[in-house]
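A single protein chain has been omitted; all remaining protein chains appear in their positions.
A, B and C label the chains in the order they appear, each numbered from 1.
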Amino acid sequence: MGALLVTVPLLLALAGPWFVPDDRTRGGPFMPNSWLGTDFVGRDVWHQVLAGGRTVVLVALLATLLSYLVGVPWGVVAAMSRPRVVDDLLMRPLDLLLAVPSLLVLILTATIAGPGLPVLVGVVTLVNFPDVARIFRGAALEIAGRPALEAMRLQGESWWRTSIVYPGRSMVRTLAADSGVRLTGALYLVASASFLGVGVPPDAADWAVMVDRNRVGLFLQPWAVVVPAVLIVALSVGLNLVFDRALRAEARS
Amino acid sequence: MTPVVHVENLRAVAGGRALVDGVSFALSAGRVLALVGASGSGKTTTGLALLGEHAPGVAVSGRVAVTGRIGFVPQQPAAALNPVRRLGGVFREIAALHRGDPAELVATALRRARVPADLLRRYPHELSGGQQQRVVLAQSLVGDPAVLVADEPTTGQDPITRAEVVDELASVVAQGVALVLLTHDLDVVRALADEVVVLRSGRVVEAGATADVLDRPREPYTRALVAAQPRVTVPGDRPARRPRLELHGVTARHRATTVLRDVSLQVGAGECLAVVGRSGSGKTTLARCVVGLHPTFGGEVRLDGRPLPRSLRKRSRAELASVQYVFQDPRSSFDPHRTVLSQVARTAVRLRGSADATAEALAELAAVGLDEATATRRPAGLSGGELQRAALVRALLARPDVLVCDEITSGLDTLTQASLLDLLAALPCAVVLISHDLAVVARLADRVAVLHRGDLVEHGSAGDVLGLPTHPVTIGLLGRSMEGTEEKRT
Amino acid sequence: MSLRRYAVRRLAIGAVQVLAVVTVVFLLVQALPGDAAVALAGDNPDPRRIGEIRAAMGLDRPALDRFGSWLWGLAHGDLGVSLVSGRPVVAFLLDGLGPTLVLAVLALVLLVPLSVLLGVVAALREGGVVDRITTAITVGLHSIPEFALAVVLIALFGVHLRWLPPTAVGADLLAQPAVLVLPLVVLLARPVCSISRLVRAGMIDALASDHVRHARRLGIGAQRIRFAHALPNALAPAVQQVARTTDWLLGGVIVVEAVFVVPGLGTILVDAVAARDLPVVQGLAVVFAVTTVLVNLVADLIGFRLAPRSVAIA
Partner (left out) sequence: GCGTTGAAPAASAPKAGGRLRAAFAGGGAKEVLDPHLANLFVEAARSKALFDKLADLGPDVSAQPRLAERWEPDATLTRWRITLRQAAFHDGRPVRAEDVLASYARILDPNRAFRAKSSLALVDLANSRAVDERTVEFALERPFIEFPNALAAFGAYIVPAGAEDFAAPVGSGPFRFVSFEPGKSVLLKKNPDYWEGAPHLDELEFVIANEESARANALLGGQVQYAHDLTPTTARSHTGSDRMAIHRSPNSAVQAFAMKLDRPPFDDRDLREAMFLLADRPQLVESVLAGSGQVANDLFGKGYQYYADDIPQRARDLDKAKFLIRKAGAEGLTVKLDTSTAAAGMVEAATVFADQAKGSGLTIEVVTGNKDSYWADTLKNGSLSSFRSGAMPIETHIAQRLLSDAGTNVTKWSRPEFDDLYRRAVSTVDGAERGGLYAEMQRSLHAEGGYLMWGFADWIVGASPNVGGISTAPANTLDWARFDKVWLG
């Protein structure tokens, strides 16, 4: 079930752009004259759906990935560092970032940097990574105190094994439990950014943007909203179900 | 007297393996039955069956009849107390389930378990291990149970606490409660039990009156169990040797509280120093200072006259190899995701650059009775005793000059314990042995150090300290241990 | 009392944090393209006029100078006046605080019991149909942005069925509570998900714990076990999430405010950023930072109550 929910949107997102014809025609907005009708500027909704998944998935995935790439080492280094000053130096500024409402961060940074996918990825990462760092710092603190790690250090184990392999393996569960929700959150942020008019060009071919921009035509031509929205929800629910299952399987082994 | 507990042909099966196989016994009010046997022999499974419970995946059959209410004191009392609730609230809740004035019921239960009433305002974490045990006991006593099942009530307790627990249980029994005692501690059995059932791999090996079974065992297994039990004997003096490990004025704290104050000690090459003391007296902290896991201590630790860096990170490979440590809790000191063998062998690889570490590790594991099939499993597939031995091999593969062993015999049955002690006795290196069990200390130690609330209160040759104890704590520890060996007088 | 000392220390750190946030926000707003004069001139950007507006607003003074005098005012409890309209910033904050507080308080009052209930029910039926359906619905809702949910709800209940007012335009929120129903539903959709999932996970762990098993053996009834023994343990992780949600609710929920026309702090923030009205943005930053510090402090104090052991560790 979960796998199916993930596969359809993912396939559409990844392969879709190859099936978009080059000479796309334009008609009036919200016309029901083709399969899924037209959107708010008269483009074929089906073509937009094909073209618009890659950015959503890419932005959400990249931003989530980047949040982890920055946040996990950040938190782990803070937790494992011997001079506790390092911990403070790393974590205090993040508290600060958490104290500025994410909305303000989103509006300000996106306004300063202007729209564009890299900006959006950056902003979503910026909003997410302090939280990631905090969670993984907590996890790493617990791991750092484990006798198993102390035993490895007594064995003279390499830095690689004590600081990367073992903590990494031990944090897989935390990571899996966190990533489903975080990815969903990233998808949501991308969509909200469009509503606030930051981060994405207002007529980008992007499922999240489509939901926002086509909502005015909900009564005339619902597919322009419904199809991308359903795809996003299917992707989120599917991913979470898959992660849930993986977690249960991991717990059993 | 009609029995209040009647068990007939109890079987527990999990995954096609019988955990408990045809166990039968009966018990009347005011009497004590002890189930003894090695770790994994089915004691807890039987105890749970009395409560009508079983672990997930275990199928229980047979007849279990209990007249009246049954109370249970689980193996780890700390885990049985809700960390979020104050004690008083829970007591009131339990009392409300029974007839009678709740305040009266609680007061009675507390008195019977010797819990001071002013503890009721505390949270569980604000109690010592012994107090936690008594609180759990008191909870079970609210509303007068007919039967009490106590699972390993003395494991990991120091002799004084252990004696207190025994006293409490004895007084409860004196009030007419039938007690089922699940333990591997034969001293406790002698002190409390009227009858003994010896289990081995889920089967009853031997059963009968305590005096009969323990003093005149019929079966070889029982005989071995009893014979393997060490006694506290005052050892003769051995000459002091050149000091190898020296501690000078070691002072350590956990955050604001000082847990070790100005401790100075020496251990000679090939000597065994035993560190004893009540629970929480700072023994583990002392060990961690020595091995470099508690780098913030004050004072100095020297090896062969040269100061050792405080922190593990600053120690060279040779220094790491020369001081090794066996953790108090073996299970948590292994990575659950890798096989035991691969983890054990790493010591030889990292600290001695051994080319054929795996073969070396296999050989040493075999020497302590762990075959290859066992060693290539992950830690979850090994029993506590097996893991304890694997942890010892892991440390020994470094060929240390000083080996620090923290409580490595608690939770083991006497047979397994005996084989481990033999191994330790044969070691060429200096050993720092932390133990609650003075019988073990007496068997191995050349010198004894007694800690009390972070202070070194007594330090000398084993003969002097155990033979002529001067500090009240030592006398207390020793007295209780001696007492424990005396048979129950009824 | 160590908890009190802890709270005082946290408040002191909090004050430093507020200052830092304000400085960061000042720098960020300074880095935005255009200034209040440009924003005000709009589609009539005659450079001469922009220059005049700039002079009238005092924007020709150096940035450091303006920030300094603003800080000086803050130290005296004066948040300054809006560049554009000349109204005191405090008046803006008070205008926006009312609707924001009404929404936030009502949302929280509903959120906690609702998500606890959902989490507990799902945990009690772990792996069952009820559990899986709740998971699918909650995760689905979690990924739908508020505006999409709002569009559907308004179209259905506000416009088509006419059961509820579609917006709160011009309404007095407390006098006409009906206008709050749809905004609250939309506001709650996402947090209910995240918190109920945390409660569910905590509850599953707690129900499997030794102390719950022990409590059962002592004969304590099933309901008491669930709510008095397991639940307090399950709540500890959820409290942090509730704190973050509170923070979010108090920080202005722009989307809901915009779609339902509830002019709260979020609307003021967006307008002030668009107008580059620095004193108003700064005033809002102060309010947001202070609420964050306080909310987190309260959450930690509640957390200590729910996990008393952590006091000993901290």
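By our rule, contacts are C-beta pairs under 8 Å (C-beta built on N, C-alpha and C of every residue); 3 or more make two chains touch, one makes a residue touch a chain.
These numbers were taken from a predicted model, which means no experiment stands behind them.
For the omitted chain, the shown partners it touches in the full complex are A, C.
Check A:Pro32, A:Pro93 or A:Gly114 against the missing chain and you find that the one touching it is A:Gly114.
Within the whole complex, the absent chain has one touching residue among C:Val112, C:Ile268, C:Ala285 or C:Ala299, and that is C:Ile268. Residue positions on chain A in contact with the hidden chain: 24, 26-30, 40-42, 111, 114-115, 197, 201-203, 215-217, 219-220, in rising order.
By the touch definition given at the top, chain C reaches the unshown chain through residues 32-34, 38-50, 52-53, 55-56, 82, 84-85, 87, 91-92, 95, 151, 154, 158-159, 162, 165-167, 169-171, 258-261, 263, 267-268, 270-277, 280.
The rule is short, and it goes like this: only the chains that are shown with their structure count from here on.
The touch graph of the protein chains shown is complete.
In this assembly, the chain whose C-alpha centre lies farthest from chain C is B. Summarising the inter-chain contacts, the pair of chains with the most C-beta pairs in contact is A-C.
Between chain B and chain C the centroid-to-centroid distance comes to 51 Å (mean Cα coordinates, whole Å). The mean-CA centres of chain A and chain C are about 21 angstrom from one another, to the nearest whole unit. Mean C-alpha position of chain A lies 49 Å from that of chain B. Those residues of chain A in touch with two or more other chains do not exist in this structure. For chain C, no residue reaches two or more other chains under the stated contact definition. Contact residues of chain A toward chain B in the complex are 82, 146-148, 150-158, 166, 169. On chain C, the positions that touch chain B within their shared complex are 209-215, 217-221, 224, 228-229, 232-233, 236, 306-309, 312. Looking at the complex, you find that chain A touches chain C at residues 95-96, 98-104, 107-109, 111-112, 177, 180-181, 184-185, 187-188, 191-192, 195-196, 208, 211-212, 215, 218-219, 225, 229, 232-233, 235-237, 240-241, 244.
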